[in-house]
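One chain of protein is taken out of this complex; the other chains stay put.
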Amino acid sequence: MSQFQKKVELVRSEVIARDVVRLTFNALEIATAALPGQFVMIQIGSGKDPLLRRPFSIHQTSSEGYLQILFKVVGRGTELLAQYRVGEQLSLLGPLGKGFVLGEPSKACLVGGGMGIAPMLFLASRFQQLTTQGVVPKVILGARNREELLPLIGDFEALGLEVLAATDDGSLGHHGLVTDVLKIINLGSDFTVFSCGPRPMMAAIHHLCLKEDIRCQVSVESAMACGMGACLGCAVPLKAGGYAHACSDGPVFEAGELLWSL
Amino acid sequence: MSQFQKKVELVRSEVIARDVVRLTFNALEIATAALPGQFVMIQIGSGKDPLLRRPFSIHQTSSEGYLQILFKVVGRGTELLAQYRVGEQLSLLGPLGKGFVLGEPSKACLVGGGMGIAPMLFLASRFQQLTTQGVVPKVILGARNREELLPLIGDFEALGLEVLAATDDGSLGHHGLVTDVLKIINLGSDFTVFSCGPRPMMAAIHHLCLKEDIRCQVSVESAMACGMGACLGCAVPLKAGGYAHACSDGPVFEAGELLWSL
Amino acid sequence: MEPVKMKKDEVDLRVTIGSLSLQNPVMTASGTFGYAREFEDFVDLRRLGAVVVKGISLKPRSGNPPPRIVETACGMLNAIGLENVGVDRFISDKMPYPSALGVPVIVNILGDSVEEYSRIAERLAGVEGVAAIEVNISCPNVKKGGVAFGTDPKMVAVVTAAVKQSCQVPVIVKLSPNVTDVTVVAKAVQDAGADAVSLINTLIGMAINLTSRRPRLANIIGGLSGPAIKPVALRMVYQVAQVVTIPIIGIGGITTAEDAMEFMLAGACAVQIGTANFVNPRAIEDVVDGIATYVREQQLGSVRDLIGALRVG
Partner (left out) sequence: MEPVKMKKDEVDLRVTIGSLSLQNPVMTASGTFGYAREFEDFVDLRRLGAVVVKGISLKPRSGNPPPRIVETACGMLNAIGLENVGVDRFISDKMPYPSALGVPVIVNILGDSVEEYSRIAERLAGVEGVAAIEVNISCPNVKKGGVAFGTDPKMVAVVTAAVKQSCQVPVIVKLSPNVTDVTVVAKAVQDAGADAVSLINTLIGMAINLTSRRPRLANIIGGLSGPAIKPVALRMVYQVAQVVTIPIIGIGGITTAEDAMEFMLAGACAVQIGTANFVNPRAIEDVVDGIATYVREQQLGSVRDLIGALRVG
């Protein structure tokens, strides 16, 4: 495994929706080594406050060495990050963690909710590269409303994928949850669901998959200090008891291994 | 006394010499209330690190409400301050402290060394406004070299003042100290010297003035937390024992009141 | 003192510290707000919950030589050395201004001996406008007295009882964080009759200048304050709240209304704001405004609903 700590240049900053920002870095080594589901830790500011790096899923990479993240402004770190200007340098650490275990593209269903859509684009494009028969993976994306979801759907469509949308307010696609859509499309048990989003969404997906006997991989979040297995801060309770570590054992886990009641 | 805490806009940022920067703020209330020798406390950054405001002498004000500071980059705060861009807002507190006690312009001699030149320009222009007989105050400015001094001299000359220069390396004006120049011009005992600069320089000026029976006002520095007499951090040892406070009793003092051995 | 009355349409921010009624729970911390007058241009002083003035001793003290302060990561060290004008000049020169503001004035006192504490308290007992006395047993900058008093539960109890006997106003004892178990000291203080405890005073710290190879403070060590210490302060307030029944005033690194309300959740009835006044001289008013907004938006009956309302387990 090859991981890097690099000062990289911000080459593009886009406001995708209200409080949702996409940054593009020129980060050759990290982009080249990255796998879908992995993440980077970004140092924000040069001072000691905020002190810790912030973790972000890798949203997209390009063969030229560009790496994108997609994030929502939720606190001080993300607020400062959104203010960076093109040309400024930031320190990135990555690629970190274990990504999704890919399989047959035609038997894959990607489900992203909210900012959980971020890693799904990278995963989708990797699947797309693997597709031979022209049978592409299914994609279900959910968000609060049209405004938030629409700009993201375009990227998946640009890959030639059809997106099934769900919004909380019904302003785009299905009026309701991504799990409703998942139920409707009725996957066979030879499918694998790849999912990232809010915890309740992933719990619902896990339970649905369990019932339908579908394999399900989820990408989870946990407060992180190091991102590389050193601090043991990012504990994720396991069904079998004890804890895994989101940064090094995950962030992608087989849903069935985790304890969902917590 | 009227003091203000204001968010003000940076309207100009000039690099005067290597590591020497002049900032111009649109700060109507503070500029209007300011007197020569007073200072402002500037909050740098929005976070908690650096925590404390930094004190800077008021370098110049204009009737339109502009206020300038002139400073040297010596640490993290000044480094960050130098990076602010035109259009950004900063919080200023001021005008703070007691300024110079002005007198007859024709009997004034201003001596500034290094960044101690900053408050001298404001003082000179105020004297200039008071001048009736056309006899202007004398001005002696010292710095390490021509590069550092030359850009500052122009501002005094623009006021119609002649500047006697001294540089450590002799690259401009007298090769040596401002005190040498002060000795050479041989002021009468009806003069007042107004001085700001490194402590050894002010000590030397004080001793010279003491010998020649010339009144001498100095502007001193001390580590400050509040700038308004509340923390009692900025102690300045007094000749008579005990301490004065640079921010509220000063920063301008009669040189004879201070303890110079410390 | 009359209980503060609330105007119609106002949110209820009133709290009480023993017999002392405050219009809101936000006070100044001793030594960081001078004698209030220094801030008159920056903040509406009548909106403060209370003013706690700089620590007063029996005789004037000139304090430590400079440097007295140095910035640290998200904090600062101070070694003022308890410079103050002494109780007599305090009463004649300094007290009239804050006492005319219409908000309670709490006088922070310090001494080198039990007798000294008693005598200052006696001098202050009859003075118009003194709403309460805060006993500083924990200032780390005075080598005699201070430290020993603050860390020894027995001495703290003796000082508390002595001050209580010397005056009628509520007595608040300000605790040192530089102890193994702050709850032991807090219980001793309560048992000795204190009306309230305030905590924390500063942590003892040090800073060094590598170039000069000297301590950055002339006094070598000093008191650490500011956001850096907030987690320690919050923990100690929470611990003390589990063992005492008298009111607790939370102090340490508070800069925002959120910070203040976190201390109240941990068990504080009121808070004091120190270092933040230096950065934002309007800090206290901003915190009062922020709490009022929160109480209104969350539709709390009163700010008192926050006190000790932390959900644990």
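Letters are used for the chains, namely A, B and C, taken in the order the chains are written, and counting of residues starts over at 1 for each.
In the analysis below, a contact is a pair of C-beta atoms (placed from the backbone, for glycine too) under 8 Å apart; a residue touches a chain by one contact, two chains touch by 3 or more.
Everything quoted here is computed from the prediction, not taken from an experiment.
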| item | value |
| --- | --- |
| Visible chains in contact with the missing one | A, B, C |
| Residue touching the undisplayed chain, where the options are C:Met27, C:Ile91 or C:Leu203 | C:Leu203 |
| Sole residue of A:Tyr66, A:Tyr84, A:Tyr243 or A:Trp260 that reaches the chain not shown, by the stated touch rule | A:Tyr243 |
| Selected residue (touches chain absent from view) among A:Val40, A:Ala108, A:Ala143 or A:Cys226 | A:Cys226 |
| Full-complex contact with the absent chain, from C:Ala100, C:Ala125, C:Val243 or C:Leu310 | C:Leu310 |
| Hidden partner chain, residues of subunit B it touches | 48-49 |
| Missing-chain contacts mapped onto subunit A | 1-5, 43, 48-53, 91, 93, 222-237, 241-243, 248, 262 |
| Footprint left on subunit C by the chain that the document does not show | 72-75, 77, 151, 178-181, 203-208, 210, 212-215, 220-221, 224, 226-232, 234-235, 238, 253, 258, 261-262, 265-266, 309-312 |
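Heads up, the rule we're going with is that only the chains that are shown with their structure count from here on.
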| item | value |
| --- | --- |
| Maximum centroid distance from subunit B, chain identifier (CA atoms) | A |
| Centroid distance [mean C-alpha coordinates] between subunit C and subunit B, Å | 36 |
| Chain centre separation in whole Å, for subunit B relative to subunit A (CA means) | 55 |
| Two or more partner chains touched - positions in subunit A | 48-49 |
| Interface hub residues of subunit C, defined as touching at least two other chains | 73-74 |
